[in-house]
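Heads up, one of the protein chains got dropped from this complex, but the rest are sitting where they should.
Now for chain A:
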């Protein structure tokens, strides 16, 4: 569904990704693990065209998306829950969600809002509250809800567990699995490798901008190198 072929990305003169190739198939949860600064977020953002890859191709559902502007890419059935959530703090939950469904038909977007509120009852309680006044967990739920608003076939999640309490992390991972059960393909970046690999069908390990390892979630979980580097084993 999503194919990343030999992608290189630069920030000015600094090369952040080296010949990265990753594939995510329809209906899968695929996770990308790696240390701080390995290029995980860069890869996520490169898929969204911000920054654009300097070489290589990215295709989504058979259509090339590398080289086209970010806002056009994001209208093709792809949505992102970015690192640090980036909810609009001065805007209410309702307004944040409506921004997620901006380019959709009003009635259809209203239906999706209802679906999001069913999935996250907490957001219904906070519906008219400003996002900036909510807890980190609630903001993360809002960021996921906002991504769902465009009715994407695939969601990119960048460190959704960062800075959250263990009980909230569990809820977020439950939601991710629920989304997959609804037919949404998931590409998940995590530092919390243990939990990510447990729910993932497949995983990739990124080091210094190179993919160094790939395999099924279960295989990576027992892999010695992965255990040493990312699972504290």
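Just so it is clear, a residue touches a chain if its C-beta (ideal position, glycine included) is under 8 Å from a C-beta of that chain, and two chains touch if they have at least 3 such contacts; residues count from 1.
Keep in mind that, in the parts below, contacts and distances are computed from a predicted model.
Asker: The complex has one chain missing from view, so what does its UniProt entry call it, picking from "histidine kinase", "Formate dehydrogenase subunit beta", "High-affinity branched-chain amino acid ABC transporter permease LivH" or "Stage V sporulation protein AC"?
Answerer: Answer from the record: the omitted chain is "High-affinity branched-chain amino acid ABC transporter permease LivH".
Asker: Pick out which of A:100, A:145 or A:203 touches the chain that's been left out of the picture.
Answerer: A:100
Asker: Of A:75, A:171 or A:227, which residue touches the hidden chain?
Answerer: Residue touching the chain left out of view: A:75.
Asker: By the contact criterion defined above, which parts of chain A meet the unshown chain? Give residue numbers in ascending order.
Answerer: Considering the whole complex, chain A reaches the absent chain at 48, 50, 70-72, 74-75, 79-80, 82, 86, 88-91, 95, 98-100, 102-103, 146, 150.
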